[in-house]
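The structure follows.
Missing here is one protein chain; the remaining ones are kept as they sit in the complex.
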Amino acid sequence: MQVRIRYFAGLREATGIEGEPLDVPEGATAADVRTLLSERYPALARLLPPCAVAVNRSYVATDAPLHDGDELVFIPPLGGG
Amino acid sequence: MQVRIRYFAGLREATGIEGEPLDVPEGATAADVRTLLSERYPALARLLPPCAVAVNRSYVATDAPLHDGDELVFIPPLGGG
Amino acid sequence: MAAVIKITRDPLDDAAVRALVREATHASDGGVVTFEGVVRDHARGKRIRYLEYDAYPEMAEERMAAIAAEVEQRWQTDHVAIVHRIGRLEIGECSVVVVVACPHRAEAFEACRYAIDTLKTTVPIWKKEVAEDGEEWVEG
Partner (left out) sequence: MAAVIKITRDPLDDAAVRALVREATHASDGGVVTFEGVVRDHARGKRIRYLEYDAYPEMAEERMAAIAAEVEQRWQTDHVAIVHRIGRLEIGECSVVVVVACPHRAEAFEACRYAIDTLKTTVPIWKKEVAEDGEEWVEG
């Protein structure tokens, strides 16, 4: 199945892209994607651990299973206000 | 001795004036003036009891003695804001 | 800066409120809280036509300055503006503006709230409600 990743803030700067589609095995979780991305982008390895996870614009647990077509965003520590 | 009374809000409407000089005996208090004014202006009789007292722009106790030249203002319940 | 303190007959319109916010806000301030009191169209079950505010102006400004001084001491900011309008005010017009600017927002909220609460209980200003069925000087 395929999910869509979008990158914001420091993650966008570290990857150099706004987002990308990503093929993942059935039943993969955000934690699995984190591992995968940390290998693909070494600069993400230290940025992803403190991130929360949003799937289809809602906060979810890191170990919740993903579904085909999901929009997955890692949410770094917030700085709004 | 003489004090100067100023009237605001409902007290000004009830007396029809902005203020007046008032001759009072030595040692007179705001409470004494209240009695005097309630006789002079019957419309004040029901308005003065809930009033606080300011002398020379500071809140004082009703039974504090007045001094010659004091500016005395009865302060109806506040409505600012 | 010294706090901005004023009793005025001039409208507290958009330009006046923004001027107060700008005067209060300095480069060290990260949070600005503004309270505006606005004339409502009803009160105590009555439909209001307009309000008439009166003040003992010299004492009112002294009491407002005392509030600003307390804010300065308790919340370590003198970036404060307190302005109250008097005279006739129509529905929707602004009667009072309190602005507090601080490095952080918590202080700005607390100080602004303290200032307006204390204004209402200590500053000699009065309000006459002119309703459809009569008029009355009211408390609060």
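Chains here go by letter, A, B and C, matching the order in which they are written, and residues are numbered from 1 within each.
By definition in this document, contacts are C-beta pairs under 8 Å (C-beta built on N, C-alpha and C of every residue); 3 or more make two chains touch, one makes a residue touch a chain.
This structure is a prediction, so every number in the text was calculated from the model and none was measured.
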**Asked** Which visible chains touch the chain that is not shown?
**Response** A, C
**Message:** Tell me which stretches of chain A touch the chain missing from the display.
**Reply:** 6, 8-10, 12, 54, 57-58, 73, 75-81
**Prompt:** For chain C, which residues reach the chain that was dropped from this view?
**Reply:** 14, 17-18, 21-22, 25, 27-42, 91-92, 101, 103, 105, 108-109, 112-113, 116
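Throughout what follows, only the chains that are shown with their structure count from here on.
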**Asked** So, what's the distance in Å between the C-alpha centres of chain B and chain A?
**Response** 73
**Message:** So the centre of each chain is just the mean of its C-alpha atoms; given that, what is the distance between chain B and chain C in Å?
**Reply:** 26
**Asked** Where the CA atoms of chain A average out and where those of chain C average out, how many Å apart are those spots?
**Response** 48
**Complete:** Multi-chain contacts in chain A, i.e. residues touching at least two other chains, fall at none
